[in-house]
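With one protein chain held back, the other chains of the complex are shown just where they sit.
Right after this comes subunit A.
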Amino acid sequence: MAILVIADHDNTAIRQGTLAAMTAAQQIGGDVTVLVAGEGCRAAADDAAKIAGVSKVLCCDSPLYAHHLAEPFAALILTIARDYSHILAPAVTMGKNTLPRVAALLDVAQISDISGVVDADTFVRPIYAGNAMATVKSADAIKVITVRGASFDKAAHGDGSAAVEDLAAAEDPGLSSFVGQELSSSERPELTSARVVVSGGRGMGSAENFHHIETLADQLGAAVGASRAAVDAGYAPNDFQVGQTGKIVAPELYIAVGISGAIQHLAGMKDSKVIVAINKDEEAPIFQVADYGLVADLFEAVPALEAALAS
């Protein structure tokens, strides 16, 4: 079987989700090619060549792919798609945005956000915010798949030495153009790959108070997350949202502060290894998934925690 993995990268290096997609590809089994498309992306292609198990890297370096706009990017993938039995991408913005377009134009289904590989045709994926797991079997000749990063180990990275080949750009469909972006800049680890995540909810009460979460996170070298209610209230930027419709995380330690534990939030973090919940309401559903629960006023507990960690 020939498998194509679409890399998520920042032009200089591949991102973690690509390594999870690579693991899924290896579980399917076959010859794996990685596509790296971007503007000035040669370094990322060289980085992809170091992933263990990759047999070839295709590098398409063109301004057309600088922002992975779905229309030109799907057109590029379609120039090579029919050479493969499986096309995989991490379920990050790039994969979620582009791959369904590719699938539709190949007249095949997409299997979204898989959390397990049963065999080359059969996959497990969460539905209903992870409250049920569906095992689905595809009858299509080409399987187009997005991969949930938190559900797969990261493929070994560093020893591989695949060949890097250039791939020509496809014709620009001329439907869309990039205008600008506002990225939240942060020195902290990236949310979906951090070892520790500290998240704050509506209980934080204000954007100023939300800084307590950031201080605690910095002490632990953690990423910062938030509930939808905290994001909607403007305490935290949208890309901090953890949950069914935000980011899916599975860190070693997840600390939920002032978060009630709605199913939509649990959907994004209940696979974390150790969950700590701090909430003043002992009935809060978050305690049902917490390994360690502390019923306390967060405005006392968080500073006390900071002090205890410092000692």
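Note that in this section a residue touches a chain if its C-beta (ideal position, glycine included) is under 8 Å from a C-beta of that chain, and two chains touch if they have at least 3 such contacts; residues count from 1.
Heads up, the rule we're going with is that contacts and distances are computed from a predicted model.
Q: From the names "Dihydroorotate dehydrogenase", "Sugar ABC transporter permease", "Glutamyl-tRNA(Gln) amidotransferase subunit A" or "Electron transfer flavoprotein subunit beta", which one matches the UniProt record for the unseen chain?
A: Listed in its UniProt record, the absent chain's protein name reads "Electron transfer flavoprotein subunit beta".
Q: I'm checking contacts with the chain that's been left out. Which of A:G53, A:P100, A:P189 or A:G205 qualifies?
A: A:P100
Q: Looking at the whole complex, which of A:A155, A:M204 or A:A301 touches the chain that is not displayed?
A: Going through A:A155, A:M204 or A:A301 one by one, A:A301 is the residue touching the chain not shown.
Q: Go through subunit A and note every residue touching the omitted chain.
A: Residues touching the hidden chain, for subunit A, are 67, 69-71, 74, 92-93, 96-105, 107-113, 118, 122, 126-140, 173-184, 196, 220, 228, 231-232, 237-239, 244-245, 247, 252-253, 263-264, 270, 273-276, 287-296, 301, 304-305, 308-309.
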